[in-house]
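Here it is, the structure, as structure tokens.
Note that one protein chain of the assembly has been removed; the remaining protein chains are unaltered in position.
As written, the chains take the letters A and B, and residue 1 is the first residue of each chain.
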Amino acid sequence: MAQAMPEAILRTESLTKRFGGLTAVDTVSIELHVGEVHAVIGPNGAGKSTLTNLLSGDLRPTSGSVFFAGKDIAGLSSDRISRLGIGRSYQKTNIFLPFSVFENCRLAAQSRTPHAWRVFHGAAEFPDINLMAEEAMVAAGLSQRRDMVAAALSHGEQRQLEIAMCLATRPRVLLLDEPLAGMGPQESQDMVELIQKLAGRHAIMLIEHDMDAVFAVAHKLTVMVNGEVLESGVPEAVRGSPAVQTAYLGGEDFLNG
Amino acid sequence: MSFAFFLIQLLNGMQYGLLLFLVASGLTLIFGIMGIINLAHGSFYMVGAYLAWSLAGMTGSLTAAILIGIPLTVVLGMFLEWLLMRRLYGRDHLYQVLLTYGLILVFEEMRSILWGDDVYGVKVPDLLNHSIALTENLSYPVYRLGISAVCLLLAAGLYFLIKHTRLGMMIRAGASNREMAQSLGINIKLVYTLVFALGVALAAFAGMINAPVSSVYPGMGAQVLIICFVIVVIGGIGSVKGAMAASIMIGMADTFGQILVPEVAGMIVYLLMAVVLVWRPEGLFGRI
Partner (left out) sequence: MRALRLAELLLLLLFALLALFPLIDSTFYTQLITKVMIMAIFAMSLDLLVGYTGLVSFGHAAYFGLSGYVLALVAPQYEAVSLWWSLPAAMLVCALFALITGILVLRTKGIYFIMVTLAFAQMVFFVFHDTKFGGGSDGIYIYAKPTLVIAGFQVLNLEKLNQLFYLVLIIMAAVYLLLRRILGSTFGRALLGIKENEHRMRALGFPTFGYKLSSYVLSGALGGLAGYLAAVQYGFVNPEILSWHQSGAVLMMVIMGGMGTLYGPVVGAFAFVLLQEVLSDQGFLGPVAKHWQLAMGIFVILVALYLPQGLAGLLRRRKAEASDGSSDA
């Protein structure tokens, strides 16, 4: 992949986060492009989730920059980053359990519209919001569950809803933090297909432990260890890298993964 | 303001602050370790004061009253923890507020039934019933110095307890991680009971030793409670060090406020809190 890539939509430069004496993310520079799934892997504690939190604004970086469409957004609050078009899903399912599936999506879509302060209209009276919510539900394969309370969904469906809510905000960048966590084989398969489908119109950063899934969807792969980037490139190249093989996973499983 | 007068105010502020620390430290420990907001904490201060008055009346000595009163309040604390507080662990703060508010009503009414609604004075022990002359017409009571000294001793003891004893280790472990403490074989239930009883005893003791200074009156608990809330907010939840710093700050601000700007003295501590909120919403020594 030596040809000139178009400008990255999201790009970090020497991004660093320290917690006291611990450097959780150490001068990380990565790029995300629309149409690409960029998988970030590494052992527990490698700093993957911290990286996600830095990109989404849940944490403020200690130093370094995050450029979104050319503009430095490091240190902005998470709601502003979300409104710019960067959506995220959570490792632990983080949905509104007492609300219906539709209401979860509708609420997410609502954040994109200027109707918030029209307090004398019913919440469901805005066709544009409803449409965004419906589309997100369809995209995430949840239209059958529209009126079900989120708490009653299966674990896999809750993970789908997590992504549907993210989609309802119409982001250009998706930060997916272990979307397959705790899923059965069939659910995982569905999720992998969903991610592949979404890759067409979004820039996706995927954090995942399931190597089958990672190699099935990733266009680019970054390996993190101890907060640093060990290796980054196309999956085949990274897979063959001696540094990765010695430093991570003791070689064997990873090679055949 | 002459120097002697200034010195007296300084000592008064210090004494008031140290006394508040006894109440606030228990409050902040109970917040920090058990995650409970206890509105009834001021009632323990009141219970202490009334106990001191009634026991001193029976025995004729405040010292004896305190020696009998402390074990009683420890038992009261353990009983309340066993009966009510343990049902609140992990529940929404809303219900903690509600239950402990109900407790205040119960305590106030019990006070009214047992001890009546009058204001009572408590005699200073003879041994400490002296004054040190500072100038011709200004002097400082030894008893107040005694209060400050006892409070400082207790503060040092509390510091030692938390930093250097097994119970203190358990307290710190419980504060940082309940599950981990439990899996290490720490009897967290017992730790909670002890911490709560300790908090109750500290507040009650403050009420006892201050009874000769403040006298004993209905509603005295509420006033102290709200000031101690301000102290905890300023110092940072769960921080005993913060409670100490904030107590002295409030003691001084209130004492000098009454002298310099009596009209708005009641507001000063709240304004101080507002400033801290703007500057450091997590409190001076807050961990969040």
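We adopt the following convention: a residue touches a chain if its C-beta (ideal position, glycine included) is under 8 Å from a C-beta of that chain, and two chains touch if they have at least 3 such contacts.
Predicted model, so just to flag it, every value in this text is computed and none were measured.
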Response to the item:
The one of A:Asp26, A:Glu103, A:Glu208 or A:Glu231 in touch with the missing chain is A:Glu103
Fill in: Given B:Ala56, B:Leu103 or B:Leu158, the one touching the chain that is not displayed
B:Leu103
Practice prompt. Sort through B:Leu138, B:Leu161 or B:Ala222 and give me the one touching the missing partner chain.
Written response: B:Ala222
Worksheet item: From the list A:Ser82, A:Ser188 or A:Thr222, which touches the chain that is not on show?
Response: A:Ser82
Practice prompt. By the contact definition given up top, give the residues of chain B that touch the hidden chain.
Written response: 31, 37, 84, 87, 93-95, 97-99, 101-110, 112-113, 222, 226, 229-230, 232-233, 237, 263-267, 270-271, 273-274, 277-278, 281
Discussion item. Even though one chain is hidden, which residues of chain A still touch it in the full complex?
Written reply: 56, 58, 77-80, 82-83, 88, 90, 94-99, 103, 106-108, 110-113, 115-123, 126, 129, 165, 169
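Following the convention adopted for this analysis, only the chains that are shown with their structure count from here on.
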Practice prompt. Express in whole angstrom the distance between the two chain centres, defined as the mean CA positions of chain A and chain B.
Written response: 49
